[in-house]
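All protein chains but one are shown at their positions in the complex.
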Amino acid sequence: MSKKMIALIILTFKEGVRDRALIGIGLFSVFMMGGALVVVSLFMRELHKVSVDINLSAITFAGLLLTFFVSINLIAKDMDKHTIYCVLSKPFSRSQYIWGKFLGIMLLIIVAFGILTLCSSATIFFIKSQYEVYFKGFSWFSFYTAIYAELLMFFLLNAVVIFYSTITTSSFITLLFSISTYIAGQTIEEVVLFLKTRGAADMVLSEGINKIIDVAQYILPNLSVFDLKVQSAHAVSISNGYLFSITAYSLIYTMILLLVASFIFTRRELK
Amino acid sequence: MRPVLLKSLSPLFLILLIVLCFLVQKDLAIKREHFLEKTYMDYTLPSKVSGIVAMEFKGIVSDFLFLKVSTFLGDKFMKRLMLGDRHAEYIYNSVDVITDLDPWFWDAYLLANMVLSWDFRKIDKANTLLFKAREYRTDDFQVPYQIGFNYYYFLKDNTNGAKYMMEASKLPGSPAYLTSLAARLFMYQNQYKPAILFLKDVIAKTRNPVLKKRFETRLNTLIVLDDLEKAVDKFKEIYGHFPLKISDLVEKKIIEKIPQDPYGGDFFIMKNSRVFTTSKMVFKKRKPSQEKQFDSSN
Partner (left out) sequence: MSEILIKNISKTYISDFKREKKTAVQDVSLSIDSAEVLGIIGRNGAGKSTIIKMIMGFIRPDKGTIAIDGKIPLDPDSRLNVGYLPENPYFYDNLTAQELLNFSSYASGLDKKTARRSIETLLKQVDLYEVRKQRLRTYSKGMTQRAGICFALVHDPEIIILDEPMSGLDPFGRKMVIDLIEDLKKRGKTVLFCSHILNDVERICDRVAIMDSGELKGIYTKQQISESEGMEELFLNVVRDKKI
């Protein structure tokens, strides 16, 4: 990793970490985790399930807020506000810019995840110590595995954000497209399954729609594969093969997106 | 002159508004309570829709939906209201959705089973859900135990009852008595003992005070019934025939007095010499006018 790339990564990280949105996101997450302490008492027995559900959801929400507000600021707004000249007037290629930005954003997200993981671990530890009996079906390993899987999803999602930034001209459109891709990516698997099992019986879809869904299935990133929250809530074990697969999927898809983004961005004119 | 007057009055005006707001809110809160009670809020979104809408937050959505169902039931239990058939549908559909979102959610299965079987005798529905649980919670003895118990106690099917209880006894954490109980289930055909053991097990693990109380009431009634049956057997032993009425037991001083049924019914001896109660272990005390409105607004 050359010195200038490290400088770019640190530049991106610092600018992101000082975004005031982070305070809001942090407070929100802590609030949600604190809420877990209260909500838990409303439930019957499986307190580990509720604790894990809330904590993992809090971490995911935080990641989404970071991606849709801070990342967009760091990339799309870079072009909007012409701060990108700071970087491109230096000896960076367009491709290096894309990768440097991506790694800077990922560093930010990893650090944020690290802090949130600590906070949620503390929350769960506390609840566990209070209600030891009702925490039978819990596993720390399962909990951290789910967080790891979420992180893989955010690798991919942020690459999506960067990709859209290179093809659109406004940060708002990037935001819209990114959120739409997130929603589509989360639901596509279930929609396809639903149509496959009910298709012929209940609904007769036109050829066109079937084709669109077929294509969409492979182009859209299937984000639901990274959702191990429900399994983690019940300490259901995930096979190593599956973990390896989703890691590979995330890395490969991310790299494809970044390569295409680099390609597009190299040809783009900055007015 | 006028602007000056307005200016000096505006803080007063503000205070007046705040007080007014507070009063309106209080009134609205009461009206809202009535409004919500009259509103028939027991629809459920089909699970496929819920699943898609919940996206990657299925766990937390299932928690929320479960809270909804359990507060609904808790409210009814606390007020000792009678539940109608439509409530059974609601509970079944809700828990079906909840467990589609999170198929390992034991609390949901448990609640559904306890209510659908004991309160509604809809064993097929209860068991449908339990069988779903069995697919996922493969190491949980409680699932086959409850399936087996339903077969034995409600459906009087000892074969299936024993089969599933045996399955449960082999899983980790199952109570020690389960193996022998399963093996000799036919012996308990005419006893309340297995039900007592079963409920004791469930109560021990229940945190929710409202539910706990409800189960305990049931357990205590079963214990009373069991005691009465023991008294009936004692009568038979002494006098060579079964008593016809509970009062006979008091007459012959086998029991001190006729115990009270918490559900408000009367104990009686059935033709097969088993003891039961006219209340059928269901609360019939209250039938508020609101319930009537529920039924008519269908």
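Labels A and B are assigned to the chains in the order they are written; within every chain, residues are numbered from 1.
Basically, contacts are C-beta pairs under 8 Å (C-beta built on N, C-alpha and C of every residue); 3 or more make two chains touch, one makes a residue touch a chain.
Here the structure is a predicted model, which is why all the values come from computation and not from measurement.
For the chain that does not appear, the touching partners among the shown chains are A. Listed for subunit A, the residues touching the missing chain in the whole complex are 3-4, 6-8, 10-11, 14-15, 18-19, 81-83, 85-93, 96, 269-271.
Assume only the chains that are shown with their structure count from here on.
With centres taken as mean Cα positions, subunit B sits 41 Å from subunit A.
Against subunit B, the residues of subunit A that register as touching in their complex are 39, 42-46, 49-50, 52-54, 56-57, 60, 134, 183, 186-187, 190-191, 194, 223-224, 226-227, 229-231, 233-234, 236. Within the complex formed with subunit A, the residues of subunit B that make contact are 48, 51-52, 55-60, 62-63, 66-67, 70, 101-102, 104-107, 110-111, 205-208, 211.
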